[in-house]
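One protein chain omitted, others in place.
Order of writing sets the chain letters: A and B. Residues in each chain are counted from 1.
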Amino acid sequence: MKHEEHPMRKYLRPNKKMPTIWCSGCGIGIFVQSLVRAIDRIGYSKDDVVMVSGIGCSSRIPIYLDFNTLHTTHGRALTFATGVKLARPHLKVITIMGDGDAVAIGGNHLIHAAKRNVEISAFVINNHVYGMTGGQCSPTTPYGLKTTTSPYGNREAAFDVARVVEAAGAAFVGRATVYHTPLLDRLTEAALRKKGFAMVEVIAQCVTYSGRWMGLASPAEMMTWQRDNSVRVERAKEMSETELAGKMVIGVLTDRERPTYNEEYNELLAEESKV
Amino acid sequence: MKSTTNFWQKSPRYELRIAGSGGQGIVLASIILAEAALLDGRCVAQSQNYGPEARGGNSVSEVVISDTEIDYPLAVELDLLVALTQEACDRNLSAIKEGGAVIVDSSLVTKVPWENVASLPFSRIAQKAGDARAINMAALGAVTSFCPIISPESVIRAMAKRLPATKVEINRQAFREALQIAQNLKTEPKTSQREAGA
Partner (left out) sequence: MKAVLLQGNEACAKGALAAGCRFYAGYPITPSSEIMEVMAREVPRLGGVFIQMEDESASLGAVIGASLAGVKSMTATSGPGFSVMQEHIGFACMTEVPCVIVDVMRGGPSTGLATQPSQADVMQARWGTHGDHPIIVLAPSSVQECFELTAKAFNLAERYRTPVIVITDAIVGQMREEVTLPEADMEIEVRPQPTVPPEEFVPYDDPGNCVPAMPAFGDGYRYHVTGLYHDVHGFPTTQSGEIDFLIRRLFSKICQASQHLQWFDSWYENSETMVIAYGCVARSALRAVREVREKGLDVGLTKLKVLWPFMDATISGVLDNCRRVLVPEMNFGQISREVERVNQGRCEILTLNKVDGTALTPPEIVRKLEEIHS
């Protein structure tokens, strides 16, 4: 029988040993597929793609992918990405961060990258928990959830990552779950194509920790939870706050035109050279 | 007041401090002086020390001038102190070497327990020239008079380099006026502490 290569195989590093470090049933892999499919559809040259990540389970993604890849420090991927994009603007810069990574330790970098509108496509993989370190409470952990660092229940409200980034000025903000794969594909492609800072919050299951804490025993149960607790943005507009409580609004949350940092900077250079 | 040139002959370095409050242009005055000394072909080190305030607060700047390479860039014993507030004068008087000189603004500094003092109305000179902020350049006029190792021509050239073009003329006028008054003061052999009128 002829062995047929997976169409996305070309984006995996030929010299990186498998398997990945992710647990079976982890939601990250679904996003990785969505990401390479979007890159493939757009047709970027692999040499022109720079993938920058922070620290955490999802930040291991770039290791396996055959691009210029940079695995940085916890929370600070966007600062490195900003340097790359400004130094060599023709490169397509993508950052991948987790929820603790992007929103807790990297929260300030996240809002500043959005404010500057640097042309970076940022993906925040939100599994509601610190997975790599053992299931501790994160800024997106739902209120009341018991984790290893909130053994009596989390008494803080969860961050709405998408709304924070939107308020900070991002040109594009979307949210999808890995259950809603066609939507995830569309948002990922839109974020990659967007001129300006584009952020997609990707809700993904951590079967080992958050699933356990939420009493959802299997990947299938977790994805069912994603389905049952998501509301399309179009429908959400017709719902009351009470109806939306505890629900995740998914879809394109913001899509606007703003001059990018590179455009502003080029304008500054042009004006300076006239003087 | 006695000229301070004799210190120059004795010592390989000439140490000068301008002290006042933030916003009086203390640092700029010392930079212009340093630039002038450089134009005169001398070695120079300029430094400053100030508090966290952008305006007000104590501001001190120093210029060390020498004909040879300057090892230590800060003043150790002042040949000349320029004080533009009473507090600046009080605080810095102890840093002057024996026989050193003090130049003060006559309206802002009234008590100077020191022998060799020249008191000039820099504020009034600046106002007359058209800008109260030119007090620092007026002070440089007196400095140039009492410290002839710096030529007035070089100070004027340095001003043109470091001041905004629109401000040069007013400052040059304040500088010249103060220089003139100080020259007259020097030629009158009277008591050591002087009040010069304008």
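Rule of thumb we're sticking to: a contact is a pair of C-beta atoms (placed from the backbone, for glycine too) under 8 Å apart; a residue touches a chain by one contact, two chains touch by 3 or more.
Only a predicted model underlies this, so the values are computations on that prediction, with no experimental measurement involved.
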item: Displayed chains contacted by the hidden chain, counting the whole assembly; value: A, B
item: Footprint left on chain A by the chain that the document does not show; value: 13, 15-17, 46-48, 50, 52, 62-63, 66-73, 76, 79-88, 90-91, 108-109, 112, 265, 268-269, 272
item: Chain B residues touching the omitted chain (full complex); value: 31, 34-35, 38, 43-52, 70-74, 76
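One rule holds for everything that comes next: only the chains that are shown with their structure count from here on.
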item: Rounded Å distance, chain A centre to chain B centre (Cα mean); value: 62
